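Missing here: one protein chain of the complex. Every other protein chain is in place.
Now for subunit A:
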Amino acid sequence: MSVEETNVDLGFDPTLKKKKKKSTKTVEESNEATPEVDDVLSGLKKKKKKSKDSKSTPDADEINTDDVTDSLGELKLKKKKKKSSTPVPDDDFDKQLEKLGLDETNTTNTNTAETITDDDVNAQQSKYGLPYDGLLSRFFQILKKNNPELAGERSGTKFKIPPPVCQREGNKKTAFANVQEISEKLQRSPEHLISYLFAELGTSGSVDGQKRLIIKGRFQPKQLENVLRRYIIEYVTCKTCKSINTQLKKESSNRLFFLVCNSCGSTRSVSSIKTGFSAQIGKRKKM
């Protein structure tokens, strides 16, 4: 079991896991578990009370393995029982996890949430032959709990852009209230975003005292959202890695704007905002 192989698996797993609930996943695994585990489950009562302090003999290794799988099996069993009701609350699960960790401290290995690494898992597996699937899912549970962004979670606060809030301002104007907040989330200057909005909507407006954007014309939140989405695609997201953690930089030598990605470091040029043609509306052209 090489490190690369694990990495491939790690890359694949989260997408699979995302769609399923945590609890159901583990239960499923216990169902499809290897016969080894089944063995453990059947021998659960017998081996439960075995002493943990016998260490040096080769036999002790066996016992410890059983202990580990034992507690694993115990964990799964408990979850299985609770399946009929609502999903297991996190508190309960944490307790079980902690207990699991305590049981395993004898086997030279630190299984507390933070210190678990690939190498540990690999070493443990090659030594004791624990089921890989179980370990992988446990690893991801721990990873998801402690740093969700590493486990492929995209729902962090970083990625959430608030929907545009707008009210009607009088009869002919729309107030876009959270323009400031959105531009901060996108790490763009509000001026840049506003000039794009005006160019796309073919209108004009101003920013009032409460930093709201007053746009001439009537617009629904959904319409503004469409424009905002296009702004994000064109001026915020990295085309290479789809991250929105990017910066807009102006090259002083050629006066071009470049989008620099903070996640992967790629750079691409973006066109400047052009207003284009705007028709004469209402009043006749002054001669």
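Note that in this section contacts are C-beta pairs under 8 Å (C-beta built on N, C-alpha and C of every residue); 3 or more make two chains touch, one makes a residue touch a chain; residues count from 1.
The definition used in the following text is that contacts and distances are computed from a predicted model.
Here one chain is missing from view; checked against "Trm112p-domain-containing protein", "Multifunctional methyltransferase subunit TRM112-like protein", "serine C-palmitoyltransferase" or "SUI1 domain-containing protein", UniProt names that protein "SUI1 domain-containing protein".
Residue-wise, the contact with the chain that is not shown comes from A:G276, picked out of A:P162, A:G209 or A:G276. Within subunit A, the residues in touch with the undisplayed chain are 172, 199-203, 216-220, 223-224, 226-227, 271, 276-282.
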